[in-house]
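One chain of protein is taken out of this complex; the other chains stay put.
Note that the chains take the letters A, B and C in the order they are written out, and that residue 1 is the start of every chain.
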Amino acid sequence: MTCTIADLLMDGETVFHGVSSHLPMVAMQLAKHMHAPNLVHLNIPGGVNPTTIKNASYSSAGADLVGAAEAYFPLEEIFDLSMRGKLDTAFLSGVQFDINGNVNASVIGDYHKPKVRLPGGAGSAVLIPTAKKVIIWRTKHDPRTFVNEVDFVTTRGNIWKIITPLCVFVYKNGKLHLESIHPHTTLEEVEKQTGFPLLYDELTYTNEPSIQQLQKLKEIDPKDYRSLEFLS
Amino acid sequence: MTCTIADLLMDGETVFHGVSSHLPMVAMQLAKHMHAPNLVHLNIPGGVNPTTIKNASYSSAGADLVGAAEAYFPLEEIFDLSMRGKLDTAFLSGVQFDINGNVNASVIGDYHKPKVRLPGGAGSAVLIPTAKKVIIWRTKHDPRTFVNEVDFVTTRGNIWKIITPLCVFVYKNGKLHLESIHPHTTLEEVEKQTGFPLLYDELTYTNEPSIQQLQKLKEIDPKDYRSLEFLS
Amino acid sequence: MLAIGENVLHRAPMAFIRELARRKKSKLSLVKTAGAHDIDLLYAVGAVKTVTAGFVSYETVYGLPKHYRKAVESGEVKTNEHACYTVISALRGAQANVPFMPVQGMQYGDLIKYNDYFVVVEDPFTKEPVTLVQSIFPDVAIIHVQECDEQGNAIIYGPKFEDVLMSRAAKRIIITTEQIVPRYKTKQNNERIDIPGFLVEAVVHVPKGALPTSCYKKYELDDKALRTFIGLKEKAEINQFISSYDLQDYSGQGRKRSW
Partner (left out) sequence: MLAIGENVLHRAPMAFIRELARRKKSKLSLVKTAGAHDIDLLYAVGAVKTVTAGFVSYETVYGLPKHYRKAVESGEVKTNEHACYTVISALRGAQANVPFMPVQGMQYGDLIKYNDYFVVVEDPFTKEPVTLVQSIFPDVAIIHVQECDEQGNAIIYGPKFEDVLMSRAAKRIIITTEQIVPRYKTKQNNERIDIPGFLVEAVVHVPKGALPTSCYKKYELDDKALRTFIGLKEKAEINQFISSYDLQDYSGQGRKRSW
């Protein structure tokens, strides 16, 4: 997943990730070390282009990202930047997604008396509509995540891609389409784990990580923080 | 005038002056050195409580006020402070004033094709209505300054006192009242130089500066910046 | 309404938060962009009426805030869900003392339908629809800093999160600080002062006052304590957890309980 995400990032882009976002953080560093040296890495504490993320053990919003940074540009300003149409790519997540590009990060059940109170969408409700490109990553791919209809619409639309452990969705013409499935899985598996019918034109396998990418990953993320979410 | 103004300032107050404001700046320093050591001196460049103003030769908005300051709190924030009702006293000026407390700092003549384009009210239009107390100082007292009716209302009301080279006006019940006249002048002189009829109840002479004040003035303002406006 | 400085697990004013719990405060309204242990602890002791936030959760490895969730799901208390940015906008509104702020992006989701602090009006200049968020006026902001002098001139090292904004939005500002430094030291760094002393009502010296969250340049997060707290269920256990900080939380006042 990390390499797939890194491949989506382009040189010179301004890219933001939030809390609990080790995976995209590592992907951004990977992209910077491979094909996108001029990518601008933005994050909540405000560290612009931190040179290392090795100290970001339990948090992707810690002061270490400022300590190792080129400049200071905090959350407040990153939001403003996105409002001005100058944030190229934002990494966001959510708990439920449906085929129409609706995102739920708020509640399961009734909004005012929820069955499950979720953490909340954080910046999603304003960033998903205003960032130029939005990449959603989610480390769970099951029918409770990719549902027929979300319980609540925290925000909707303007998703570029969704990356899961099984596949890549692309959002076009108002619907999520399956773009590629990861080499280790099958279409049947993706179908089984997705709560809405799969749309696709031509279906391909996602590119395998290159040897160079895997080597570089070991360097920039020796403690495998990118896998933290899979463990929790 | 400087001592009269200093006497109006109370200990612990938050007080602001703008550009071309050497006279109130010196008055604030005088008050701080005499009876109001905890007065908070705010200014445009953002120097909170500068320890000296001796380097403010040509400007009361220069970087020297930050260099000698306790902290940094710039104009933008001072405006916000006033909006929140936390600015105790603001020093402002204007070019025309009338008996109804109208202030003109914009134009002489028609607004859209003025006979004389004035510098503009700077912060007056928002600070006069929102500061707790507003002290207007003006180094000219003549019938073109204190007029029957201002050419344009840049802002109005919420003036506490107006200090001129001849007298002190106080604003109450919607009108400017003469509060005291300076010892060196006469009621006739003030009447002659004022374009509106003088209102007053009991009329007193303004207090003379004390010897201590005059001594302290020499220390804090040895180059007599407070008189710059009278020269221009 | 109480605005709490910091973000998720970093530089939270935990000593102050624990003191609120010790004093058995209740019906608090909290506001912040993204909270974790601070909010979870206050919910655990039943101190909260509402929370206004964009995100309430521990980060990845520590999972979800159980106490907060339990309270909200039981219907006892209310969450005023915002996007983090709309909290920022609402605090900017308070900073300028205006009743609302316009904000972009919200028109695509349902938060504006379910919450009366959002409203859509017509822009009088362009006639286009525009979303307004009602300003949030905190009574008190509580902010933990690394350095502060006795006048309240405070310097935050590393990320400031929304703390500076909160210090401008709240009516009263309370600073807890790792270190009280002499005035000549803050003055040497005058251009770096984040909160000038004349805005500050009280300064409390509380070394380690952010533990178990981290404090940049001072200490890392206390992993063990956090995991302990997250595992607690009974009120008595939670009170004991808070008591275990008593000595430390009062150490800055010569171990006297002066605040």
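Following the convention adopted for this analysis, contacts are C-beta pairs under 8 Å (C-beta built on N, C-alpha and C of every residue); 3 or more make two chains touch, one makes a residue touch a chain.
What you see is a predicted model, and the numbers here were worked out from it, not measured in a lab.
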Out of B:L8, B:V126, B:V170 or B:L203, point to the residue that touches the absent chain in the complete complex. B:V126
Where the complex has a chain not shown, which of A:A61, A:M83, A:V103 or A:L127 is the residue touching it? A:M83
Residues from subunit C at the interface with the omitted partner, ascending: 89, 92-93, 96-104, 119, 121, 123-126, 128, 130, 132, 134, 157-158, 191-192
Contact set of subunit B toward the excluded chain (per top definition): 19-20, 22, 44-47, 58-63, 65-67, 74-76, 79, 83, 103, 106, 111-117, 119-130, 152-158, 228-229, 231-232
Applying the definition given at the start, please give the residues of subunit A touching the unseen chain. 14, 40, 47-48, 66, 69-73, 77, 80, 83-85
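Everything below uses one rule, namely that only the chains that are shown with their structure count from here on.
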Which chain has its C-alpha centroid at the greatest distance from the C-alpha centroid of subunit A? B
So, in whole Å, the Cα centroid of subunit A is separated from that of subunit B by 57
Centroid spacing, where centroids are CA-atom means, of subunit B and subunit C in whole angstrom: 40
Distance between chain centroids, defined by C-alpha means - subunit A, subunit C (Å): 27
Multi-partner residues of subunit A (each touching 2 or more other chains): none
Sequence positions of subunit C contacting 2 or more other chains: none
